[in-house]
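Sending over a structure as C-alpha cells; questions will come in a sec.
Note that this complex is displayed minus one protein chain, with the remaining chains in position.
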Amino acid sequence: MPDEMSRPLIQGSGDGGRYRYPEAATAEPSDPVIGILGTGDFSRSLARRLVATGYQVVVGSRTPKRAVALFPEEAEVTSQMEAASQADLVFVAVFPEHHSTLVGLKPALAGKTLVDVSNGLRLNQEGPSNAEQLADLFPESSVVKGFNTISAWTLQVGPRDGSRQVLLCSDSREAKSAVMRVCRRMGFIPVDMGLLSSSLEIENLPLYLFPSWRVPMLCTLCLFIFFYLYNFTRDVLQPYITAGKSAFYKMPIELVNVTLPSVALVMLALVYLPGLFAAFLQLTWGTKYKRFPNWLDRWLTRRKQFGLCSFLCAVLHAIYSLCLPMRKSARFKMLNLAFKQVKDNVEDSWVDTDVWRMELYLSVGIMALGLLSLLAVASLPSVANTVNWREFSFIQSILGYCALSMASLHTVLYGWDRAFTSAQYRFYLPPTFLLVLILPLTVLLGRLALFMPCVAQRLRQIRRGWERSRNIRFTLPDDSGCNGLEDVTNV
Amino acid sequence: MPDEMSRPLIQGSGDGGRYRYPEAATAEPSDPVIGILGTGDFSRSLARRLVATGYQVVVGSRTPKRAVALFPEEAEVTSQMEAASQADLVFVAVFPEHHSTLVGLKPALAGKTLVDVSNGLRLNQEGPSNAEQLADLFPESSVVKGFNTISAWTLQVGPRDGSRQVLLCSDSREAKSAVMRVCRRMGFIPVDMGLLSSSLEIENLPLYLFPSWRVPMLCTLCLFIFFYLYNFTRDVLQPYITAGKSAFYKMPIELVNVTLPSVALVMLALVYLPGLFAAFLQLTWGTKYKRFPNWLDRWLTRRKQFGLCSFLCAVLHAIYSLCLPMRKSARFKMLNLAFKQVKDNVEDSWVDTDVWRMELYLSVGIMALGLLSLLAVASLPSVANTVNWREFSFIQSILGYCALSMASLHTVLYGWDRAFTSAQYRFYLPPTFLLVLILPLTVLLGRLALFMPCVAQRLRQIRRGWERSRNIRFTLPDDSGCNGLEDVTNV
Partner (left out) sequence: MPDEMSRPLIQGSGDGGRYRYPEAATAEPSDPVIGILGTGDFSRSLARRLVATGYQVVVGSRTPKRAVALFPEEAEVTSQMEAASQADLVFVAVFPEHHSTLVGLKPALAGKTLVDVSNGLRLNQEGPSNAEQLADLFPESSVVKGFNTISAWTLQVGPRDGSRQVLLCSDSREAKSAVMRVCRRMGFIPVDMGLLSSSLEIENLPLYLFPSWRVPMLCTLCLFIFFYLYNFTRDVLQPYITAGKSAFYKMPIELVNVTLPSVALVMLALVYLPGLFAAFLQLTWGTKYKRFPNWLDRWLTRRKQFGLCSFLCAVLHAIYSLCLPMRKSARFKMLNLAFKQVKDNVEDSWVDTDVWRMELYLSVGIMALGLLSLLAVASLPSVANTVNWREFSFIQSILGYCALSMASLHTVLYGWDRAFTSAQYRFYLPPTFLLVLILPLTVLLGRLALFMPCVAQRLRQIRRGWERSRNIRFTLPDDSGCNGLEDVTNV
C-alpha cells in the first residue's frame, strides 16, 4: 500500500492555488532571496514550499519560457545566470553529473552559499562526495550539503505529518546557519552534522537497504531451511522409506508449522545470548573499559531485529496452528478415526494425559505469544519514544525473559515424555524440540548464574566503573558511568 | 478507549501546584507580557503553560473576581481593558461570534499582536476566516492565526508526548516571529504557513473528518455489498429455489467469509492499478511534464488508504476462516458425515486432491497475509519515518507486488479446477473467484509488460526528464527531476 509519498509528482497537483501571496508584501529586505538551479520535481516542490513560507524565490532554467508553467506564480523563473546573480542562497538541484555545466556561473555565485541537494545513484564508500566535488568546482562559494534525505513529496505537503529532520553539514559556519534558518522557517528540524567531510555519509543515507536487518534475516532464513529439512527427513522421508507411507501432503502446512516455532525460539534465545556474552566478558576482564570484539558489538545492536524476526515466526506459527483443524486432511482423519472407533466398539476414547498435555502447552503458548506481542508493540518507534529508560528496560529485559521462559515451557510441555521413547528417534535423529531447547535453556541458565549474589554484585561494581586491575574498591568520581543495560542513572 | 485528551478539562487538575514561581524572578524585561482574553478551558490551559515556561501572564475577564480561582496563582486576572493595556502580545480566546464585543478594546490593542486561536463550528470553504474578520475589526493590530490545531489538553500537559506542530500565518512578519518565539519556548514547533489568507485553511484543518478515507471506504462498502449479494444468490438463493434446501444459516459467517477475501483482493489490485495507468499515460504522452487527469491524481494519493482497507478485509477473512471449524454447524456436518461413512462402510474417505488443494491454498494465503501485515506495519507513521526512500519504495513496491501475486495465487489454488465444472455455474453465474481474479491478473500482466526491456528503458528516460516532442535523447541539466515512484535520486 504505497503512501502518498510514492506518487509521481506533477506540477500543480490541485492545491497549488491554496497559497496566494501578493508579491511585494511577503518578503522583507532582511530575508535572503533564494535561488534554485534546476527545474525537476525537487526544484518545483522546493519552490512551492519556499513561496508558501514567504521567501522570494528565483528559479534558474536553461529554458525559462517552457519551465515557467511548472512553477507557482510567485516564483520568478529566469535564466540560470540571472537567478545566480539575484539570489543570496542558491539550491543546486541538478543531477550531479551535470554540475560541471554550471561552471559558467562561477563569478555570479562567488561568495554565496550553495546547497547541494543531490543523492548518489549507488552507495559510494570512498568519496569524494557530490558536495565535495561541487565545493572543488566552486572554491569561492560556501557549499552546504543537505535536504537530500527529504523527498520532493514531503517538501511539497510540508512537514505536517511527522516532523522531519534535515541533516546539514558544511565547512562554513555562517552558510550552515543561514540554511538552518531557512530550514526552521519551513518547519523542518535542522541537525548539524559538522564539516563537509560528513557529506559522503549524508549522501549515502538514502541508499541503504535495511542494513541492520541483513544478518537477522539471513539467520532466520538459514534456521528455517535447516529445521525444515530436518523435519522433512524425520516426518516425511523416514515413513516413506521405511514403511512406504506417503506423507508428502504435510509439506505445505504441517512441516512449516513445526519449523516456524523452532526458528522463533532459537531466534529469541539469540536476542539474549549476546547480553550474556557481554556480561561474562566483563566479569572475566574485570573491567568495562575494554572494547568488545567487533562481532559482539554488532550483534548487541541487532537484538531488536532478531527479536522482531522471532516474533514474526511466532505469529505465523500461531496462524498455521489455528488452521490445522480447518484442513480437509484433518477432517478425513477424524472421519476415519470415528469409523475405526465404531468398528472397534470403543465407547469412550478419552486419554487424560493427551488432553492435559495439549491444554497446557496451548495455554502457555498463547501467553508466550501475548508477551512477545507486548514486546513488539513496545519496539514501535512512537511507543518506544513515550516510555522512559526504566520502563524500557523493564519491558525489554524482564518481560523479554518472561517470554523466553514461557516459550521454552511451551516447547517442553509440547515435548512431554517423548524425548524418552525410542520411536521418536527416527533415523537416529532426536525429536526437533530437543534440538530447539538447547540454546534457550543455556541462555536461561546463564541468566540465572548472573543472579547469584556474588556474581551480580561484582557485575554491578564493574558497570559502575570499578576495575580489578586498579585494585581499588571505590569508584573515583570521574570514572563513574552509566551502563545502558542495568543502570537507571545515565551519568 | 479515549485518550487523556478527551477528558473534560477542569481547572487545577491535581498537578497545578507542581510549578511554583516567585513572580518577580522569572520574567525579564525583554520578554513580552502575554495577555489572554477569555477564561474558557483553552485560556486556562494556555495560561498554565505560559506561566510554567516563565512568561508574565495577564488574563482579561468580564468578571475577574469569579475567574481568578480558575487560573494559576502566578497569572494576574483582571479586567479585559486592563489586560489589553498591559500586554504586548494578546491571545484572543473568546468564541468568534463574540469578537465584536471586544471592539471597545481597540485603542488599547492598537499596534499590538493579536493571536486568534478560534476554530469554526463547521467547514467554511468560502471565507472570510475568523482571523480575517478579526483583522477587519482591529485594523491597527497585527493578527496572527494559530494554536487552533492544538487541544487544551496538549497545552496543559505540554508537548512531552509527541512533538506537536503549531501552524501559524499572518500578514505581519514581525508579529509572526514574536509568536513563533513564544511557541518555541513552550516546546512546540511553529510552522510558517505564510500570509493571513491561509487562515481559512488552518481553521478548517481540525474540522475535516477523514477526507482521504472517504472514497476508499465507499469503495470497500460497495464491493462488499455487491459480492455479498452475488454470493447470496449463488450459495443461498439458488439451492433454496431449485432444491428447496435452506442454507440461510450461512448468512452471518460463511457468506461474509467468501465476500471479505473478494473485497480484499480487488482493493489490493486497486492499489496498484493507478500506478500502471500513470506509467502507460507517460509512455503514451512521451513526457512526464503533462498533468494527469484529476481523478488519477487523487487516486494516486489515496493508495495507502486503499491498501489498508484491503488489509482490514484480509485480516477479518483470516479470523472468519479460523472460526469455521469451531461452529456448531461444522460439528453437526462432521457427525452426519461420520454416520454416513459408517453406514456406507467406507474405511478410508481420504481424497488426495482435496487434501493437496486445501493445504496449498491455506499455506499461500497465510504467506500473503504475512506480507500484507508487513506492509501495514510499514505504513504506520512512526515506522515510515524511520525508513529511507529506497527502503520505503522496496517495501511498498516489491513487497506489495509479492503480496498481490501471493493473494492471487491463493485465489487460483482455491478455485483449482472448479472453473471448468458446469455445476459451479449456478443460475449461469460464474464462481466468485473468477470475477475476483480479473482485476489482479490484469494488474500483474500490466506490470510484467512494464518489465520488458524496451518499455522499461523508455519509461526510465521519461522519468528522468526526456521528452519525445523535443527529439533529443539526452537530458538537459535543468530538466532533470526525480520521480518518486522509481527513482532513488530526488534531484
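Structure notes:
Each chain gets a letter, A and B, in the order it is written, and its residues are counted from 1.
As a working rule, contacts are C-beta pairs under 8 Å (C-beta built on N, C-alpha and C of every residue); 3 or more make two chains touch, one makes a residue touch a chain.
For clarity, every value in this text was computed on a predicted model and none was experimentally measured.
Residue-wise, the contact with the chain that is not shown comes from A:Trp356, picked out of A:Tyr208, A:Tyr240 or A:Trp356.
Between the chain not shown and the residues A:Val68, A:Leu137 or A:Val191, the one that touches is A:Val191.
Only one of the listed residues, B:Val68, B:Leu137 or B:Val342, touches the absent chain: B:Val342. Within chain A, the residues in touch with the undisplayed chain are 161-163, 165, 167, 171, 173, 189-195, 197-198, 201, 271, 275, 278, 282, 288-292, 294, 297-298, 300-301, 303-308, 310-311, 318, 321-322, 324-325, 334, 337-338, 341-342, 346-352, 354-360, 362-363, 366, 369-370, 375-376, 379-394, 396-397, 400, 463, 465, 475-485, 488-491.
Think of the hidden chain as still there; on chain B it touches residues 1-14, 18-22, 25-26, 28, 37-44, 52-54, 60-63, 67, 70, 80, 93-96, 98, 101-102, 117-121, 148-153, 158-164, 185-187, 189, 205-210, 249-253, 256, 312, 315-316, 319-320, 322-323, 325-332, 334-336, 338-339, 342, 380-383, 385-386.
Simple rule for what comes next: only the chains that are shown with their structure count from here on.
Each chain gets one centre point, the mean of its Cα atoms, and the points for chain A and chain B are 23 Å apart.
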